[in-house]
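One structure is given here, and the rest of the page talks about it.
Shown here: the complex without one of its protein chains, the others still in place.
Should a chain be cited, it is by its letter among A, B, C and D, assigned in written order, with residues numbered from 1 in that chain.
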Amino acid sequence: MIRTLFVLLVLLVLAAAATSVIPHLKMRTELDGAGLEYARRGLEDTGSINLVTAVIVAYRGLDTLGEVVVLFSAATSVMLILSLFPLGRGPTDPSFIVAHTARVLPAPIMLLAVYFTTHSHLSPGGGFPGGTIMASAFLLVMLGSSSTPAGSKILPALEALSGTTFGLLGLWGTMTLGQFLNNRVIGIGNPGYLVSAGIIPLVSLAIGVKVASEFSGIFAAFRKSGGNR
Amino acid sequence: MNPSLASALAVFLGGMMLAASVVVLFVRDLLSAIIITGMISLSASVLFLLMDATDVAITEASIGAVLATLIFLWGKGKMGGRE
Amino acid sequence: MNNTLAFVSVGLMAGGIFLAFLRLLVGKTGPDRAVALDTITLISTNLLVFIALFEERSMLMDVAIVYSVLSFLGVLALARYLDGGLR
Amino acid sequence: MNVFYWTVAGTASGLIIVGLWGVLTRKNILRIGLAFTIADTGVNLLLVWSGYLPGRTTPILNGDVPAAEAVSAVVDPLPQALVLTSIVIGVAVAALFVVVAVLASRRLGTADIRRMKELKW
Partner (left out) sequence: MSAPAVAGHVLMILGGMILFTSGLGVLRMPDVWNRLHAGTKATTLGSMLFLAGAGCLRPGWIPKLLLIIFFILLTNPVSGHALARAVHILREERPDNLLRDDLENRNEEDEGGGK
């Protein structure tokens, strides 16, 4: 009873706060602040056609490094807990058709993921969506069997390699131009082509591999903690 | 985007999302609640595309359709019968 | 493209989504709702292609490609949960 | 009066309120996680909405949008970049939540948070 009243009170306070904001809201019609600067100078500064990727990788690259660290710690906690306390009793085998689909389809999905990751400066996509699609390909392999795939042993190595690559690409900017993650270290090239926009495609690839290996590690830990039947 | 078409789609999808989110809290079966949450994420992806956020739409489609649903399903399977 | 004729097709697709959504809400068991989710995602893929046609930017169709692949994975995960593959 | 603009804002706020309501009142621990995910979706929608400008297009400057007119033709790219990372972090945190919930419910034999007395402080 007291709990229900308390919940009602909290929701009422929140609704009142939200209602008091409504008269001050008005529709935005012009860019302002940081968004205006990014839209005006983004293409000249970074050479990336996709302004969202320019913001993620070039302007706010240090923040992205922090986000990757948060993701890393969450994934590591999941893997640690699941390896310390085994749960579950082992999965059943899939049917013939599902097992064979899981052998055929991961290759096109992986191709799609690599396309989205490496073309992040030309079309929608980028490290985070590409990485989750790569993890989905790994997941399809795992749904089509009742054991952990053999390739999951190299996941920690991939994760360390991609994280180190991200850091070293940033330090390269520090050493040559005096700025962390400056993407002009190899020139921005001709915008609109695949080889352009400095180190943005490389950093996107590093982010994608890191996200993919972390999510794949979570799935492999879930599967291993049940024990193979 | 044509304003009237975008408005009609937004009212349609938004109404569906709100109705589904209330149903998630009150449906008896936990598996059904997980499935309906996946549908909310997918509708949110269409709304992101209507708001011209293409990258966010791709991310939400891949996360909401597969990864979040799968993690909750796996957790429910690990829990066994304790509900 | 002709606006009136195009609106007819998008109206039909929205109607299909709505009917499947009703099954998602009232469906008795979990498998009923899984079938309804499958239908909703496939019709939504066509809706995304329609939005790309309407804005005349082929770039927006990348979302539809991702949708068509990953909706399958979601439904496959549901099916594998139901037959005991995720334990 | 732009119907699309305010409809999206209403949907996002409604999702946040419903998610908080679920987190505060539900008993099953996995259902609390689902309500948390719903509130997460609402927050992401609201953030992207704050950068949306009616009548403009995606911030990708290829042949359809020349770079010289970018300032008057594209929506705000900054909130989209923030939400992109927020979604990925959200699902990782949800995975951590699910694992801890499963562990607690297996230890205590129940998924009802009213009976998880040992976790209180």
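In this section, a contact is a pair of C-beta atoms (placed from the backbone, for glycine too) under 8 Å apart; a residue touches a chain by one contact, two chains touch by 3 or more.
Fair warning: this is a prediction, and the values are worked out from it, not measured in the lab.
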Taking the complete complex into account, tell me which visible chains touch the one left out.
A, C
Contact with the hidden chain (one of A:Leu14, A:Leu65, A:Ala99 or A:Leu161)
A:Ala99
Mind listing the subunit A residues that contact the chain we can't see here?
93-102, 104-105, 108, 144-147
For subunit C, which positions touch the chain that isn't shown here?
1-2, 5-6, 8-13, 15-20, 22-23, 29, 31-32, 34-36, 38-39, 42-43, 45-46, 49-50, 53, 58, 61-62, 64-65, 68-69, 72, 75-76, 78-80, 82-84
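Throughout what follows, only the chains that are shown with their structure count from here on.
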Distance in whole angstrom between the CA centres of subunit C and subunit D is 21
I'd like the Å distance between the centres of subunit B and subunit C, where a centre is the mean of that chain's Cα atoms.
11
Contacts with two or more other chains, residues of subunit B listed in rising order:
50, 54-55, 57-59, 62-63, 66-67, 70-71, 74, 76-78, 80
Which subunit A residues reach two or more other chains?
50, 52, 87-88, 116, 123-126, 128-129, 132-133, 136, 139, 218, 226
Touching subunit D in the complex, subunit A uses residues 4, 7, 10-11, 14-15, 18, 25, 27-31, 34-36, 38-40, 42-43, 49-52, 54-56, 60, 63-64, 67, 70-71, 74-75, 77-78, 81-82, 85, 87, 122-124, 126, 128-129, 131-132, 192, 211, 214, 218
Show which residues of subunit C lie in contact with subunit B when the two form their complex.
3, 7, 10, 14, 17-18, 21, 24-25, 27, 29-30, 33-34, 37, 40-41, 44, 47-48, 51, 54-55, 59-60, 62-63, 66-67, 70-71, 73-74, 77-78, 81, 84, 86-87
Sort out for me which residues of subunit A touch subunit C in the complex.
88-92, 94, 98, 109, 112, 116, 123-125, 129, 133, 136, 139-140, 143, 146, 226
